[in-house]
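Of the protein chains in this complex, one is absent; all others appear in place.
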Amino acid sequence: MLTISTGNKAVAAAVKQAKPAVVAAYPITPQTEIIEQIANYVAAKEIETEYIPVESEHSAMAACIGAAVAGVRTFTATSSHGLLYMHEMLHWAAGARLPIVMANVNRSLGPGWNIWAEHTDAFSQRDTGWLQVFVGTVQEAYDATLMAFRIAEDERVILPTMVNLDGFSLSHIMQSLETVEVGDFIPPHHLTHAIDVDNPMGYGPMTGPKDYYRFRWDIERSMRDAKTVIAETEAEFASRFGRKYGPTEDYRCEDAEVVVVSMGTLGREAEVAVDILRNEGVKAGSMRLRWFRPFPDLDLKGREVVVVDRDYSFGFGGVVAASIRAKTGIECYNVIAGLGGQEVTYDDIAEFVRTRRIGEEHWFGVSE
Amino acid sequence: MYEIRIHSRGGQGGVTAARLLALAAFRDGKYATACPFYGAERRGAPVVSFVRIDDAPIKVYSQIRGPDMVVVLDASVMDTVDVLQGLKPGGTVFVNSEKPHAFPGFAAYNVDLTGIALAENLAIAGTPIVNTPFLGAAAKIGLVSFESAKQAIREMFQDERNVKVAEAAYREMIL
Partner (left out) sequence: MSSISEIPKEEYLKPCTAACAGCSSSLCLRYVLKAAGPDTVLVIPACCTSVIQGMYPNTSFNVPVYNIAFAAAAACASGMSKAFRSEGKQTNVIVYAGDGGTVDIGIQSLSGAFERGTDFLYICYDNEAYGNTGMQRSGATPLGALTTTTPVGKSEFKKDLDLIVAAHNPPYMATASSAYPLDLYRKVKKALSIRGPKFIHIMAPCPPGWRYDSEKTIEIGKLAVKTGMWVLWEREYGTLSVSGPSKTAMKKPQPIDEYIGAQGRFKTATPAIVAELQQAVERNIDRIRKEEEGIC
């Protein structure tokens, strides 16, 4: 069905179709619309979901963990400080191999209080063992949420998955949305290590270094396998529903001499910048990084790379630029822009490319 | 791409006006986006929201700096906010007001959305609803078709009075 929706409501629409048995959630701006919508679905009996209105995000994730290990499908949503408050339980969910799906509406971190888009909240959780995908449109927020359940629950993965969308600029924007008949695209969930009173086991007891180490390696092995599962799932999604996704969304990259790498809504804005630059005779392309964990293999050889980071690792640099440098060995021009919802337009991005200084870092809008 | 900036006050329904307009344009077969610029969510404070309408998919998320049209849902906002900022030369201004305002160099329209809402007793917590009558005015100006405007209202609201006020605004506004 073709309709128009906010990013938040698109996520909720996908969750409704994935039919989780338990949703445990706590409100936080700008995510709240997702859980309000789910609460409405539950109240109107449009989904058979137990909605647990927990007293904190730490408890939201703990409740999802308790429900997930009982063998049912679970979902929650959060943002910013809520995600940070969950941090301990994020590690737990991944370590316990529970395929929980969560939407994180990317927002800056206080102080001072700021409710607008930034990616530092999600990147602060990059080592937790969660898969992380970043979306750029309302449609993609819906599609990625549907696929997240299938990817997380695949027996080769069994890891929690986080769908990230930019606060306000995507969570609250209204764009067209085509919903699909899911059919058997998301198969019934079966967790092989779910609690079974007829086969009692200890879950997560004291574990010596040898076994602990092996469990960590198991997570990494599944992260690597997840690349295949993601590719298969996205290919099947494309063949069933007609929309194609990949580890990156590339725009006019084939013959590009300079490529802008960015994430989320900035990656869409960057495509407009590329058109402007092309008109000026600059062979530019845009590569919007969709998957952050597992981190994809990027083909950037022989190109100049401009990375726009909507985040920062203090005392080091932009997280995306650092990741690209580490994974590809390619130097880049790293622009730090859009923190705390700072306005970044296609004109600004075009200017980043025109004035690039490979090997340097630039804080957009800071003059001293 | 046609870009519209809507000025209103918190609690007045300006964001919903943007969403209604985008939905109507979408029902016309256009691509449309509507986005609010949220500050602290405070009742009565001046707020802006944005609508973009185009024949091609819209990739721009940043705020509208040079709108083709400015909509003022509460005329008192003009006391403190320069609503004409960035408005393209020859652009359009719509003001919710009984009497016309002069904006030299721009096409100006007005209709009393508040009076139309009050005549139907259409208010939330004492605040007259001006966004659904605005859709009638928007259709009269030609931003969207009147049919799509009414369809958008019906998709978002069940109370048929919302359509009635749109019809009244469509009728009463003088081009």
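Going in written order, the chains are labelled A and B, and every chain counts its residues from 1.
FYI, contacts are C-beta pairs under 8 Å (C-beta built on N, C-alpha and C of every residue); 3 or more make two chains touch, one makes a residue touch a chain.
Quick caveat: nothing in here was measured; it's all calculated off a predicted structure.
J.: I'd like the shown chains that the missing chain touches, ordered by label.
T.: Taken over the complete structure, the missing chain's partners among displayed chains are A.
J.: For the full complex, which residue in A:P111, A:P200 or A:G329 touches the chain that was left out?
T.: A:P200
J.: Pick out which of A:E155, A:D211, A:E280 or A:D347 touches the chain that's been left out of the picture.
T.: A:D211
J.: In the full complex, which of A:M89, A:V133 or A:I336 touches the chain missing from this view?
T.: The missing chain is touched by A:M89.
J.: Which residues does subunit A use to touch the chain missing from this display?
T.: 21-22, 24, 48, 50, 52-56, 58-60, 62-72, 74, 88-89, 92, 195-197, 200-208, 211
By our rule, only the chains that are shown with their structure count from here on.
J.: Quick one: subunit A and subunit B, Cα centre-to-centre, how many Å?
T.: Taking the mean C-alpha position of each chain, the two centres sit 34 Å apart.
J.: Along subunit A, where are the residues that touch subunit B in the complex?
T.: That would be residues 4, 30, 115, 166, 168-170, 172-176, 265-266, 268-269, 271-272, 343-346 of subunit A.
J.: What part of subunit B is in contact with subunit A in the complex they form?
T.: Those in contact with subunit A are residues 18-19, 22-23, 26, 31-38, 58-63, 65.
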